[in-house]
Structure formats: C-alpha cells, structure tokens
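A single protein chain has been omitted; all remaining protein chains appear in their positions.
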Amino acid sequence: MNKKYFWFASLLIIFSLVLAACGGQVETPTEEVVEAPPEPTEVVVEEEPEVEEEPELVELVVWADELRAPIINDLGNQFANEYGVSLTIQEMGFGDIRDQLAVAGPAGEGPDILIGAHDWLGQLVSNGLVSPLDFGEKESEFLDAAITAFVYEGQLYGLPYATENIAFFCNKDLVDTAPTTWDEVTALAVDLEAASDGEVTAWIIQTIDPYHHFPLTNSFGGYVFGLTDEGYDPDDVGLDSSGAIAAGEWLQDMVEAGHLSADVDYDVLHTYFTTGKAACIGTGPWALSMIRDSGVNYFISPFPAGDTGAGRPFLGVQGFMVSAFSENQLLAQTVLDEIFATEEFMQAMYDVDPRPSAYLEVRDSTDDADIAAFAAAGATGYPMPAIPAMGSVWEAWGNATSLIITQQLDAADALADAATQVRTLIAE
Amino acid sequence: MSTNNPTARERKLSLALLRKFFSSMALRILGLAVVDAFAIMLLYLLLRDGVWPIAAILVLTTLVVNVINFSDRLIPLRWMSPALAIIMLMVLYPILFTVYTAFTNYGDGHLLTKIQTIRRISQDTYLPEEGNVYHWVGYRSPEGDFLLWLIDEDGQAFLAQPDKSLEQVSPEDSQIGQLDNAGFPLNVEGYTRMELLDVIPILDSQLAPLEFGDPPLTIRIKSIREAAQLKPRFEYDDEQDLFIENITGTVYFADESQGQFTSSEGVSLNPGYQVEIGWRNFDRLFNSPALSGPFIQIFIWTIVFAFLSVFTTFALGLFLALVYNDPTFPFRKLIRAFLIMPYAIPGIIGILIWRGMLNPHFGVLTTNLVNIVGWTPGWFTHPIWSKVGVLIVNLWLGFPYMMLVCSGALQTIPSEIYEAATVDGAGVWQRFRKITLPLLFVNVGPLLISSFTMNFNNFAVIYAYNEGRPPIPGTITPAGYTDILISYTYRIAFESGRGSDYGYANAITIVIFLIVASITLVQYRAMGTWEEISENV
Partner (left out) sequence: MSERELISQKLFDIGSWSPKRRNQLKLGAQIVITVIFVTFALFPIIWIFSASLNPTSSMANQQLIPPNASIANYQELLNNPLHPFFHWMWNSVKVSSITAILSVFVTAFTAYSFSRFRFRGRRSLLLTILLIQIFPNLLTMVALFLFLRQIGEYFPLMGLDSHGGLIMVYLGTQMGINIWLMKGYFDSIPREIDESAAVDGATHWQSFWMLIFPLVRPVLAVVGVLVFVSTFNEFVLASILLRSTEQFTLMVGLYLFVTQNFAQQWGIFAAGAIIGAIPTVVLYLILQDQIVSGLTSGAVKG
C-alpha cells in the first residue's frame, strides 16, 4: 500500500517537473491577447508573390462570408501589401459573423475587421462590439443614405460599400409598361387572367416575407417603426396604422378576387416570374443572374403607388466595421480609410461582385442598366431599422400576412394582432 | 498442454508477467501520474489567469479520477473513469454554466463583464471644440524614442516629444534638417525619419499610447497622418464607480441591479454588463404573457409530437429490422444500405427536399396527388395536415436509426427461445408479442425514452419544416400550429425588444429540462424498466 503511493508520488513529481520545463514555452498571456490564430496560412489560396526585402507584414484578421471572402482576399491583399499589411480572411456564414462576434470578440478571438449589414448596428453597438469610425471629408464621396445607415446614436460605425434593395420587375412580353399604381395591378390581373384562362396573373408576392411586403405597406402610408430625427422609435409601432391596414386590405381584396395564391415562397415567386406565369414581382439583385439566365424579357421600374405615393423598399447597406476588441484599432481604421475607401478598391469590388456601390463615383458610372435601376429604386429607400426591437417584428408581421393571404383573418384583425404581439415582445 | 519444454515454460512465464504488468497497479500508477501532472500544470495556468470555473471543474474531475483509481472499493468505477471524466468536463460543465447564466442577465446589451464594459466605454474619444488637429511625421531614435513633427491647420509647425510640451522650433535650428515639400524635416539629429512601412507595424502597439503636449488636452495619434487633441468621451471614477461624460458633464451611475451605467434622467450607456439577477428570469417566465397564450395547446402537441415520432420511427425501424433479419433474403445487404441512406444525409437538406416535394405549387408529391386524387392536403397551411407533414418528415429522418439499433438488439435474443416457442405452438404474432418485444424493450427502452426527450426539444426539425407555422390567429405572442414548447418559448427570449436574452433563454431551458426529466422518470416507472434493471442485477 505504501509502496504504491511512494511510486505514484515520485512519478508524479517527475512528470510535473518535465511538464513545467516544457511548459515554460507557454507564454504568459498578456492583456493584449493574440489577435490572430497562430497558423499563418489560414486561407488556401495561391501564395502571395514573394516580396524580397520586406519584413513580415502585419496581420489583420478579417471576417467575411463566402460571397465576399475571395474578393477581399485577392483585392484586399493586393492593396494592403503595399502598406505592409496582410489580411487573413476567416470565412463564415453571413449571419454567423454577427452572432459569433458577440462571443468571440470579448473573448479575444474576434477579428479586426468584419463585413456586415447596417441593421446589425443596434445589436453590435448595444454590446459594445464595434468601434466608432471617422473618415472626415471622405464621407461625402459616399451615398448619403449609405453613410446615414451606418450612423447609430450619432456615431458612424462602418464604411459602406454596397447597397441592396428590391425593385419592381416586369415581363415585357406580358405587359408593356409597368403598372404605376396598385389599382392598375389589380386591373392588369383581371386582364391577364381573362386572356390566359387563369394561367397567367399580374403580380405575385411571397406569403410570408415582410421584407418584400414593405413597399406595398408604405405606399399606403403604413410603416414599421416611426422615423424621427434620432432614428427609429421602438415605441411607435406602425403595423396597425391606418396605412398599413389599407395596404393589408388591398392585399385581401387581391386574394379574395383570386388574383393572389397562398403558399408562395422565394422559389415559387421566381419560378412564376421566369416561366411567365406572373407579369411582375419585387425582387433583389441576388436574383438577377437567375432571371437573366432564364431568358425572360424583363425590365425594372419603380414600385407602384398606393394612396400616399410610390412604394419604397427597405434599403440594406453593407460595409466594413472594426471590432472594438481588436488590438489594432488604428491600423484597422487605416486600412478602411486608406485602402478600402478608395475608388480603385470600390471599383474592383464592384467589378467582381456587381451591386449598387455606396461609393458615388462607382455608383454613378456603372454601365449595367439593371444595377443602375436598383440604385435608382433604392435612392428613395428606407434604411432597414437597426434598432434591436426590429427583431421582434419579423415573425409577427410574417404571420399577419400569412393569415391575410390564407384568408383566416381580416387585414385589420391580423395586423392589429401583429402589432400587439410586437408590443408585447418589446415590453417583455 | 504440458509445459515440460523449458523454452515454452519461459515464454509462458514472461507472457504471464507481461500480462500481470499490464493489468497491474504499475500501469495504473503510471497513467495516473501522467494525467495528474497535466492536470496540475493546467490548474496552475488556470489559476494564474484567474479562470475559476474551469479550474474548479478540473479539480473536481481530477479528484474523482484519482479517488476512483486508488480506492480498492471503487474498482467498478475505474472502468468508467474515462467516460466520467469526459462527461464531467464536456457535458456537466456546460450544464452548470447554463444554470449559472440563468441567474444572470447575460444577453444582448449585457454581454460583457463590468471590467470589459468600463474599458470599452473609456475607449471612445472625441475632438473637443478647442482641440487642434495636426498632420504629423514621426522620427525614431536608435534607443526607441519617438519624436513627432506636427503641423497644425494654420501651418504652424511644432516639435513634439512624449509627455513634454510642444516646442516651436525655428528653421535655423541645427538639429532640424531641411524641410521637404510638405513642410516636414527630412531628418532630425539623433533620429531617423519613419516612412509608412515603418509606422504600420508599430502604429497601435507603440505609437497610439503616446501622449504629447500639456495635459489636460494632450495630443494623440489618430491615424497615419493625423494627430489630434482628443479627449475620452467618458471618464471613469474608480472610487465612486461612475462615468462622467466630458462634453455635457452628465454623470452615469453604476446600476448593479440592471447592469448598466445610468444617468439620473434614465439614459443608459452602451454597452451594459452582466450582473447576477437572482430569480428574476424565472419570475419573468412565470409571469410571461406567453404562458397565458396557447400554451396548453402547444404543450399537448409537443408531447404528441414526441410520442408519435418515437412510435412511428420505432415501429417502422423494428419492422424493417425484423423483415431483413432473415438471412435468406436476397440482396438484403444492399437493401439495408439503401434504407440507411436517409440517416446518412444531413437532416437540413432532407427537410428541405421534403419541403420542395410537398410544395403546394410545384412539389412533385402534391402535383401528383392532385392529378390522381384531385386534392392535396395543406402541408404547410392546415393546422392538422402541417402536423402530419412534419411527422412524416421526422419519420423519414428517424427510422434508419431505429432500424440500426433494432438490428443490433435483435441479435441478443437467442434463436433457441424462438425454436422452443414454435415447438410449443406459438404463432408469429404471439412470438413477437411475448418474446421479441419484451426482450427488446429491456435493451432498447432507454433509447426510446431518450428519443422521446430529443424530439420533445426538436427545435431543428420544427423550425426547418415551417418555423412553427401555420400561425395561430389571435395569440398574444407569435405562435404556430407546429410550434413545440421550446420553439414557442425561445421566441420570447430571442425576439425580445432588446435582442437575444441568453440568461432568460437559459432559465427557460432549465424549466423545460425539469418538465422533460419528470416525464422521463414517470416513463421509467411506467415501463417497469426500474424493475427490469433490478431483475438484471
């Protein structure tokens, strides 16, 4: 018995000493936690061309989604290397960037720079995850609405690079000029259905996708949150406003007249359009290549108008932000300021992934008519609310449109319920 | 088996010795020593870095493992020590973490610790009205000292050294070299001019912290070109635990009950910080409007969904296992490989394909049903049929698992029993009911129960199928007909006005766990597994 313990104790001491000796290599983590994982080659890409005399480049970690990662990796590094900076891209799902930043950032495992959407700011700023930025006079080189979208509670938090919004697509083979009011849409529906024995209709929309319903809603004066000088006001919920209900009632009329079917989702929406069964839809630049490939003779117009004016889509702005937990605050902002906020970089981004650029020079000089049309449609867009309360809205609003289109509730009731649900969730 | 042969005897002896060594104490001691040495070292590092929770669980685990392996009375547990260690570290610890978090307000707006929050708020700076902005070029001496040449907006030039007042230097000063086009000296005696590529690597690490000029308006480097007299927007008072906003003078007090710095007018600073809030999350849950909504309806559906999922997958899985248990069946290996395929596909795309097949407009199943029968159920819109739909999808996803498990479990029933029963005149159905099922249940019972609880909380399938929809009209919080308890309640936690409240969600998790654990215990009693276990003892 004693022998057993004796052996154990001595072995333990021996091993502990051995480990302590080897473990001397484990650095004392300082306050400044390592900003990038130890592996120098995270991205499988061709090796950067050897730069003969330069000392090692300073590494900055960038989080990007799979759409933009390759671009930033190639372009970004091209430009950045001249500044002695090397950008290491870590790829993850677009939504994951925001979610993982919340845990990784404070834990010291976050990026220096990240790509994101402006409506994340509510959450990011309330968690202290991103740093305020200042580009001085350069800000005037960007679309005003884009810069404003990245301003939250009076501070600028991002460098915009592209805007996105939906626009009104119509099929030239089915309708010569786009309907300018929603009543015209109804009339067109009647005509087309009569002519085609019910096979073809004028317009179709997803049953549940409030993002796409928004232009309809605000064309009648409806709104989601009241917009003040300080931004969106979570105490002013507009889902049951008279304008919103008016829009809902138009929707209800369409359904009751048989012009709009239920169970329409993203895929059904585009299939109807590309196979010529619906003359007009609202969709965004993400669908552009699919629509072009299908050969439909499409053209883009402003949204039809309701009682108060033409429909205005939600405007989403994407841009670069700096993590507040980055150890390289000034350097990251420098990269944004000197490298990304330039015409060359913005143009190069556009060339590789065409979307309406937030940089005015590039935006105005685009020769792609469709991109220009999207830009025009977005010029009057409402920036998507960035306040945290927005998260309470989507489900309730989607349920309301679903109940209206499946004719289980009247528009007034469905929207009143939705507004109540949103208010309940916000108050929770 | 004589061991008269001397070499054979030697060999046998050394083998026996070797065997004895391996199953002996010696190996155990060696192994334990290695493990403990690692643990001690890890413990030291964790304590040095002040990570108490992980250190605590590590100490606990190590103690458990050691006690088990040393005590002769605990021999049975020795076999389990790897499993117990893994469970304690990887499963128990996260549960304890979850439980702890349920008593905090961890979530959006309160993600950071108080120290992190203070640091973050102190980080922001601004340019006061009287502050100047300068263009700068830096110079570094061989000893590592820095020097800046500043030119302000009026064109005035200054020499700046860290923590010293600005100096106005005349151009004739011998130390200053010739000025370049922009007005910056090409060299300064004792220093070398830093170019862009020299500045970049040290911008944050060495240049940013430097302060030039006279307090309180010191000049700090702001970018690679600009330096300015920046002030922090908020200054922290250590003793009184509050922030003062420099521009307005507003004071923000630390509110420990909410985890925020709040002014007397009720304005709070971003970000807030985590605080322990006791039972508040549970209070909130039990007073939640969601509980007054269609809660009972959803609870019942959750139980029904879990039960039917288990029942259908088990029934089908067992049936197929039995059918293909027959060795004379041709191609049975291939067929079973086909049947296992739904299990090999990631669930999410399986569900999506089903959504596509059941799509009311274009889905292959729905269009064919309409062609044949003239009607198709509302797989996503009808309160009952959407439930049927999600059950069918869950059946498809789950039956291979049951088939696999039953195939293995069927092997434990010796064929002699069947033969004896047949001799006694038992029919197929009787053999199944009286022999197969009971013997199988002993084996498979716990799996059924665990499958029940998994499906009780099967957020993934419900959400991927239709996000809990079709919506139930007139509810006070969003609710759908296919919502189960967890998807319904998590919604309040994740769609609250502030964003995601993880503390609240964890409180919900604990309550749901208690519900599920009670059901599980009840099921054990009902199934008589308790007695089965004691019979097996």
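For reference, chains read A and B in written order, and residue numbers begin at 1 within each chain.
In the analysis below, contacts are C-beta pairs under 8 Å (C-beta built on N, C-alpha and C of every residue); 3 or more make two chains touch, one makes a residue touch a chain.
These numbers come from a predicted model, not from an experiment.
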item	value
Displayed chains contacted by the hidden chain, counting the whole assembly	A, B
Candidates A:82, A:96 or A:256 - the one touching the absent chain	A:96
Residue of B:94, B:190, B:278 or B:438 in touch with the missing chain, whole complex considered	B:94
Candidates B:249, B:346 or B:374 - the one touching the absent chain	B:346
Touching residues (missing chain, whole complex) on chain A	23, 26, 29, 37-39, 41-46, 65-67, 69-70, 73, 90-96, 100, 103-104, 107-109, 265-268, 270-271, 275, 284, 286-287, 290, 293-294
Touching residues (missing chain, whole complex) on chain B	19, 22-23, 41-42, 45-46, 49, 51, 54, 74-80, 82-84, 86-87, 89-95, 97-98, 101, 316, 320, 323, 325-326, 329, 333, 335-350, 352-357, 359, 361-364, 396, 399-401, 404-405, 407-416, 442-447, 449-450, 453, 457, 459, 486, 490, 502, 505-506, 509, 512-513, 516-517, 520, 524, 530, 533-534, 536-537
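As a convention for this text, only the chains that are shown with their structure count from here on.
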item	value
Contact set on chain B toward chain A in their complex	25-26, 29-30, 32-34, 36-38, 40-41, 45, 48-49, 108-109, 111-113, 116-117, 120-121, 123-124, 196-197, 200-201, 203-205, 207-208, 221-224, 270-272, 284, 288-289, 356, 359-362, 378, 380-381, 467, 469-471, 473-478, 480, 491-492, 494-500
Chain A to chain B touching residues, read off their complex	4, 7-8, 11-12, 14-16, 18-20, 23, 26, 28-29, 54-55, 58, 83-85, 102, 106, 122-123, 125-129, 131-132, 153, 208, 234, 261-265, 267-268, 271-272, 324, 327-331, 333-334, 337-338, 388-389, 391-392, 394-396, 399, 402-403, 406, 408-409, 413-414, 417, 420-421, 424-428
